[in-house]
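With one protein chain held back, the other chains of the complex are shown just where they sit.
As written, the chains take the letters A, B and C, and residue 1 is the first residue of each chain.
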Amino acid sequence: MSAGRIKDIANIARLGHVEFRTTDLERARDFYVDLIGLHETERDHDRIYLRCTEDKQHHTFVLRRAQSAGVGHIGFVVADEDDLDRMKARFEELGLPVRWAGNEMLGQGRTLSVQDPLGFVIDYYATIQPVPWLVQQYHLHKGASPTRVDHVNVLTPDAQAGYDWYTGELGFGCAELTESDPPEQRIWASWLFRKSTVHDIAVMTGAGPAAHHIGLSLGDPLSIIRACDMLAGAGYANSIERGPGRHGISNALFVYVRDPDGNRFELYMGDYLTGNRGAEPIRWNLNNPVRQTLWGAPPPRRWFEESMAVETFDGSALQATRPPLMQAVPNYVPD
Amino acid sequence: MSAGRIKDIANIARLGHVEFRTTDLERARDFYVDLIGLHETERDHDRIYLRCTEDKQHHTFVLRRAQSAGVGHIGFVVADEDDLDRMKARFEELGLPVRWAGNEMLGQGRTLSVQDPLGFVIDYYATIQPVPWLVQQYHLHKGASPTRVDHVNVLTPDAQAGYDWYTGELGFGCAELTESDPPEQRIWASWLFRKSTVHDIAVMTGAGPAAHHIGLSLGDPLSIIRACDMLAGAGYANSIERGPGRHGISNALFVYVRDPDGNRFELYMGDYLTGNRGAEPIRWNLNNPVRQTLWGAPPPRRWFEESMAVETFDGSALQATRPPLMQAVPNYVPD
Amino acid sequence: MSAGRIKDIANIARLGHVEFRTTDLERARDFYVDLIGLHETERDHDRIYLRCTEDKQHHTFVLRRAQSAGVGHIGFVVADEDDLDRMKARFEELGLPVRWAGNEMLGQGRTLSVQDPLGFVIDYYATIQPVPWLVQQYHLHKGASPTRVDHVNVLTPDAQAGYDWYTGELGFGCAELTESDPPEQRIWASWLFRKSTVHDIAVMTGAGPAAHHIGLSLGDPLSIIRACDMLAGAGYANSIERGPGRHGISNALFVYVRDPDGNRFELYMGDYLTGNRGAEPIRWNLNNPVRQTLWGAPPPRRWFEESMAVETFDGSALQATRPPLMQAVPNYVPD
Partner (left out) sequence: MSAGRIKDIANIARLGHVEFRTTDLERARDFYVDLIGLHETERDHDRIYLRCTEDKQHHTFVLRRAQSAGVGHIGFVVADEDDLDRMKARFEELGLPVRWAGNEMLGQGRTLSVQDPLGFVIDYYATIQPVPWLVQQYHLHKGASPTRVDHVNVLTPDAQAGYDWYTGELGFGCAELTESDPPEQRIWASWLFRKSTVHDIAVMTGAGPAAHHIGLSLGDPLSIIRACDMLAGAGYANSIERGPGRHGISNALFVYVRDPDGNRFELYMGDYLTGNRGAEPIRWNLNNPVRQTLWGAPPPRRWFEESMAVETFDGSALQATRPPLMQAVPNYVPD
């Protein structure tokens, strides 16, 4: 108790929302709402608040007017207001930069903002305004019609440290992980969950802190195909970066897309139910090509080398740093 | 040969279009365009001209302002202008009411109008204005996104005569047919094609001349499910009359829907390729329940008993007459 | 805490398995393995142990040779062996019949067996033999290829008491519930979960204790259609009892099937993620037809009136009793 591990004192429920920076708010809105099929809840001068069909909360994805692309907030929902107070105390004990965020986010309650040991700024909140559920409003569904913002995938030079932070301090379960070759055999990437899916966040080796992509869940496999068709019809064929394919890790069907700002998201369908945070993870070797793509072509090199800058604790864009000591690209990816 | 049978002198290509009468043109337009996913080509005061994604012609489905529901035109496309002249001569030889229609239909060329021996008024034309193909304009696809108006299904008291007319005089092939029990063993219904699918027109036993439904083809099986979901979401759950299910005849997945006027259409997916008009049809017994529904519940009685009135040669709505001598409802349908 | 409620002292993880009684073990095996697509793990003289593609445990569905159809075991998995001891103490405190079951179930560890206040015999166990995961062994997938045994749905004359037992004593969350009309407005049915789906168990009003069906989850909507087609192809068209359709409650696509013994299962796809056991349930009125079927026909009366007998604590088949005071069939179901 007094030992003060977050996993003992705070109940993180799930990834809450991700905010994308955009240089053209209306273009981004049209892309995500009209083509991809997110739903607009509300907007103010600088932000448009979006949600998916299964969401009962005000926002799970936010577009914010900015000077450059990249990721603004990453937010997690916790069970209770008390969790926030206990987390603040623990983060201060650990010497991490932490503060109560201002109330600039519409619909969102008291928000604790911390810069974690990996350099990411993460917001935590327990309260968010309820909104009507769109699951059975099928006549309003459009495009790929995402059901939820499933996960965020981030890059850090030391993915072992990221695994340790999320499982050791924050009480996440690990569904699957990738290890580098022996003798080193460190964790190269891990898929970490609080909600009962494969992940709320994945931490991969790469230049960081940076964000690699967010994953939007779809309700059926055909929506992946429909999304590609609609992107092509609307002139965005070149925005389809990788896929469609089937991941070895997570078993999900996927396609990776770059939005008009170059920000990356994944349309994602068909992973499996987890729930037991103590269960043994599925282990993969970094250089096993089936790990990333059960069938089909390897990812293009830019999928490994390009990422989204994340903001610093004071709100300016952060420069990602290259991983100094580890292999960043598996050996099956062509030059 | 020299006998001048139409099949030797005219090349009917396919079902051209069907016109539905509606008492509320805008409501009907919103239903078919916004919810079902047809595309508006053009409109004038009384008509809205619609097409499907694979259509390269001005219209394949037309909504017309009228005092009551029902079917206005049924049109077939022929290969050449000459076909029309030869058909006119032959129809006159047979003593059928025939005339050149006025040019009230936008986008449609010279049109021959005949009242056939079953009492239906059928229009034939060779020329129709070409329009852009929407197949790969996937970002414009909505709802069930029909790919074509596949067929029309009509009712007549003497379905054997209907079969004889279409196969003997008009050169249609017969893909499948339903026979009543021996000793009579007459044709109770037939599925008749010119294009290489199971049918352009089906002729079933029932009070007639009347139209039972039109069939809109879909591109994949999930579109049937999506259509039901969208209808339910928009408050039209009660409009879903029968299905979804799989037909024994035609092998297609189907759902039957009543539009806001009560007119009936079928969303239809997964029949097979035909093409050989001389091939032996697949034969079914009337009282074989698998014939209509390979799996699942029998059709509701109103599916058999309710139909759409068709217009007379002078343009007024026609009263359908009940079939006098034959069984109109299979014995597996509950009272 | 000291109150000793199960929810504080035991962590029930999820529905573990359901055992169906069959009068022809090999016929049942062929039906579930060859046609439906379950996988055989092991067998002994009287039982065949089956699992689904996502299962990592020895069995989630069991067929047992018996003199009549019906349900044998219903088993739940708990987190730890200690949970079993705490549950035993609590059940004894409540005066419920409770004992350690023999080790007749292959692959299953120490098992606590209790007759709950509704009259059902429920087994709890923490340990079950791990087996290879079949998710990515796609070449072995067949039929509808169920991914998991998702839930069991049971009948009891007093569904309010069932709700109270599972939420109040056993710590289940409630995702959705159905209430009878005011002024009584009692709970007529509830969908109760431990794993993060809509339910592990549903408790409905009806003659009981009895089991209504088990639900097998599928990975995509087309598998529902494929299952109907395969059942029809194999001569089981009449075994398709209800659907396919979309539930209002749970939002899942469904089809209900009776196996060769008459036991009932549901193929189920597309519910949503839950997880917060404290969240407010979605509420439906009993006589709202959309509740059971978002689109399409109401259930046939036998879907309400026929159920599966369950065994007594001493292993003999139990006679279900009719609910004395409550409406058992919604008013939209035709006689």
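Rule of thumb we're sticking to: a contact is a pair of C-beta atoms (placed from the backbone, for glycine too) under 8 Å apart; a residue touches a chain by one contact, two chains touch by 3 or more.
Bear in mind that the values here come from a model prediction, so they are computed numbers and not experimental data.
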From B:G219, B:P260 or B:P289, residue that would touch the chain that is not displayed: B:G219
Given B:T22, B:N153 or B:T197, the one touching the chain that is not displayed: B:T197
Residue among C:A232, C:L253 or C:I282 that touches the chain left out of view: C:A232
Positions on subunit C contacted by the hidden chain, ascending: 35, 136-142, 220, 222, 226, 229-234
Touching residues on subunit A - with respect to the absent chain: 221-222, 225, 228-229, 231-232, 237, 240, 243-244, 246, 253, 290, 294-297, 300
Where the missing chain touches subunit B, by residue: 13-14, 54, 79, 135-136, 147-148, 195-197, 219-221, 248, 251, 270, 272-273, 275-276, 294
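What we mean here is this: only the chains that are shown with their structure count from here on.
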Most central chain, judged by mean C-alpha position against the global CA mean: C
Far-end chain from subunit C, centres as C-alpha averages: B
Shared interface numbering between subunit C and subunit B [over half = same, under half = different]: same
Separation of subunit A from subunit B, taking each centre as the mean of its C-alpha atoms, in whole Å: 50
Between subunit C and subunit A, distance of the C-alpha-averaged centres to the nearest whole Å: 34
Approximate Å spacing (C-alpha centroids) for the pair subunit B, subunit C: 45
Residues of subunit A whose C-beta touches two or more other chains: 136, 220
